[in-house]
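All protein chains but one are shown at their positions in the complex.
Our next item is subunit A:
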């Protein structure tokens, strides 16, 4: 019934979809297995993509030739560039999405990708021979052969849903859990753990009083995620709203604490500290009198509303009563209650940087199975796993991103070297080179790499190269072009910046904190005409590169300083245990994680600088 596939992807969430698309695009034959064809690319939690650090990841996926950016653009109902008041490294695109269209667009995109087959059924096990995966087993007893398998099971592995004292098996509300895979992997020697996450109730928008809330509009001139020309920015947008909890809400919630699975010990898994349930917030930060609630529409047409900030696993009656004390929610009707979900994950220190497992060859893990949280984190891992599975099938070199290349590099490096105790979410502070890893230059950083492996097409590469060339030309011009006092002094006064006595280059002027290219355009008509020739992204790029030159240079120098260590390869067969001089902890950790390079070794917690010196001695010359 089935041929032997190059890659079987198990699970069709954000990770699975990216993995299947990338591998197929690179020429691999792919089978995408999902328990339900109707829930491909479900946004299980909030109907939004991007945000701080996450928006950068979506841009990176797009720059490499992945689909998350395009799908987000096609399904968005609102766009905001967060952090505009901060420096360019912090600008973070975020979209509010139509949940149903998002899923539909993904499904259509996959259907339009040659080489992707679909199969709807639960995968209950792997076929493993000589520590190498050669296929999967399904619920009705089929065996499908494959050269490699990517597991992206999300929250489905032995998932248990909690609502108050009720608990039942399930991978998502209304969907069954997946059984069998964890047990098999543990018997193969994998270490497994348990994690927890949660989601808020959904309500009927017709029952809310929005006049009691603050309205939050999208950007006036919205941008988009994808660097490609395949999508356009929005013309119309839907607003969101903000409201707040209060003492009464908190008191009502507290009446349910004795029935909370969080507090009575029924939930064993560790939840994220930065995405706490509302009961957790009240409990841990008792002094806070109110918490912010974001009221987010689930789509263009649906009345369903996502109550962001109100994640809870309290009994549904308590959820309901407490919610009605929130301004604007007095008559709220609930569509679905909030719930907590526990699921299995596999500590990611068991993986290689390609996301292939160390124990079983050609088996890859991506997404929540690795202990992460978030659509963007999952999608980027799916992309990397899919790429590497396809590369390995064709016996090509693996595709690795360094910490200085991309947030995706930071994500994977963190997972593999440090593991994670709680669901791992990306923050900009996790990236030591965040000034270089900006959303505006993701294409300049990554598209040539995506093109080299056959993922990003020629058009994308050309567009990126054009942007690069034009930016260089513009920067050069701005360094040459001089403005005279009589030309601009009046305008400078208006912008409350010092006037000039001699001619000044635009570059110099641009370096003033108060000045930007937009303001400079207002100074003089000729400059305006000249600068208007350039596309917006080129102007922006040149401005950033000039304005923050010294900082970017400093960071670039740090990257180069480190590259020595990053280039220092350690053979996979290296026997750490035979070196008596290594510290006991360092020895164990190195043995377990098996770093590719000395740079990677340096980031493993427990490996001391002396251990590194000793390693270099043994690795020698």
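Criterion: a contact is a pair of C-beta atoms (placed from the backbone, for glycine too) under 8 Å apart; a residue touches a chain by one contact, two chains touch by 3 or more; residues count from 1.
Methods note: contacts and distances are computed from a predicted model.
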Chain left out of the displayed complex - its UniProt protein name, from "tRNA modification GTPase MnmE", "Electron transport protein SCO1/SenC", "Branched-chain amino acid ABC transporter permease" or "Acyl carrier protein": "tRNA modification GTPase MnmE"
Residue touching the undisplayed chain, where the options are A:127, A:275, A:303 or A:521: A:275
Of A:206, A:247 or A:554, the one touching the omitted chain in the full complex: A:554
Among A:96, A:155, A:308 or A:388, the residue in touch with the chain that has been omitted: A:308
Hidden-chain contact residue, picked from the options A:206, A:247, A:284 or A:533: A:284
Residues in subunit A touching the chain absent from view: 46, 51-53, 82-83, 85-90, 244, 272-276, 281, 284-285, 288, 290-292, 294, 308-309, 311, 418, 427-430, 432, 434-435, 513, 548, 551, 554-555, 558, 561-562, 564-565, 568, 579-582, 598, 602-603, 605, 608-610, 612-614, 616-618, 620-621
